[in-house]
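All protein chains of the complex are present and in place, except for one that has been dropped.
Naming follows writing order (A, B, C and D), and every chain is counted from residue 1.
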Amino acid sequence: MQIAKVIGTVVSNQKEPSLRGAKLLLLQFLDEEGRLLPKYEVAADNVGAGIDEWVLVSRGSAARQIVGNETRPLDAAVVGIIDTVNFGNRSLYSKKDQSY
Amino acid sequence: MQIAKVIGTVVSNQKEPSLRGAKLLLLQFLDEEGRLLPKYEVAADNVGAGIDEWVLVSRGSAARQIVGNETRPLDAAVVGIIDTVNFGNRSLYSKKDQSY
Amino acid sequence: MQIAKVIGTVVSNQKEPSLRGAKLLLLQFLDEEGRLLPKYEVAADNVGAGIDEWVLVSRGSAARQIVGNETRPLDAAVVGIIDTVNFGNRSLYSKKDQSY
Amino acid sequence: MQIAKVIGTVVSNQKEPSLRGAKLLLLQFLDEEGRLLPKYEVAADNVGAGIDEWVLVSRGSAARQIVGNETRPLDAAVVGIIDTVNFGNRSLYSKKDQSY
Partner (left out) sequence: MQIAKVIGTVVSNQKEPSLRGAKLLLLQFLDEEGRLLPKYEVAADNVGAGIDEWVLVSRGSAARQIVGNETRPLDAAVVGIIDTVNFGNRSLYSKKDQSY
């Protein structure tokens, strides 16, 4: 999985019927030090992530290993909201220290 | 999924028999700010996208999670025509503001 | 799918038994303007493509959605010989205008 | 598979229910000479890898070919702790020579 930050939303009305009801988030990838990378993904979100949160994104067929997504033409999904990222004993990120 | 712009069409007559009837669009990828990237994909389109529209493209086995594509040797498909892309409260793109 | 040009062939005798009889082409990728990219793929060909032709190549599990390839360890296949690539009203490539 | 070094851990509480109990490691990729690359992966670990160890990471659907991961939305997993990497007769890495 990659670490990404929720930066926006995408809305599509004329789409594959199976995608009805899917919430699509615009995610920007972060590097292993937490810096924004010039790389994004539009991913389905079933875990309730919000703007500025750090999330884990799975790509490929993994995106369909989620209840409700099994037959959707998705290649990316948010699979978790990140609480902490630790490098050995050093904390790189802690959600509870963020102020939105 | 990635965001891409429809820039053309590809026609192939001598092809895998299962691809008969598939509409193949040439898509150019956009970055998270809507700028054209030097990267393209030829994708099947079942949602009726037209030139200059912004679309969502799914790659990999996701392209076959679409009625009619299940057994086609496709690795990319248009899964939706984009109406809006929002960054937080800022609108990056709105289809209704475009003039074709 | 990506657009590629057939530039050669690859022969392997000591190989996975299921690959016996597979014709393997060396393809060089083209960008969206038809320029050669420094990127290639060795792909199975069941459609009868020849040297210098432009083809569509599918990668990943799509390569096994072809009669005869279902259980072969292939991650790339030629799925069609390209007749035309059009950018809006402009023709980028037309097979019938080529002289081999 | 790629060779990577375990550099940290990631914790997520609000996540896909099927991921409960999964141990998620932050891995940094190494090049073929053992140098750190600016590329990472968050991967599930079922083999018991620890900080600073070199591991093999599999990506894509391979990550779900592990007992317990079959239906988890994972696209990366640690599949082995590396003991030795040899280039011909030269040893590039030997776990028993490391001091943690």
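Assorted remarks:
Basically, a residue touches a chain if its C-beta (ideal position, glycine included) is under 8 Å from a C-beta of that chain, and two chains touch if they have at least 3 such contacts.
Small disclaimer: the values here were computed from a predicted structure and weren't measured.
Only one of C:30, C:49, C:76 or C:92 touches the chain withheld from this view, namely C:76. Residues of chain D in touch with the missing chain: 1-3, 31-32, 46-48, 56, 58-66, 77, 79-88, 92. Take chain C: the residues that touch the chain left off the picture are 7-16, 18-19, 24, 26, 28, 38, 40-43, 51, 60-61, 63-64, 71-76.
Keep this in mind: only the chains that are shown with their structure count from here on.
Along chain A, residues 60-61, 63-64 each make contact with two or more other chains.
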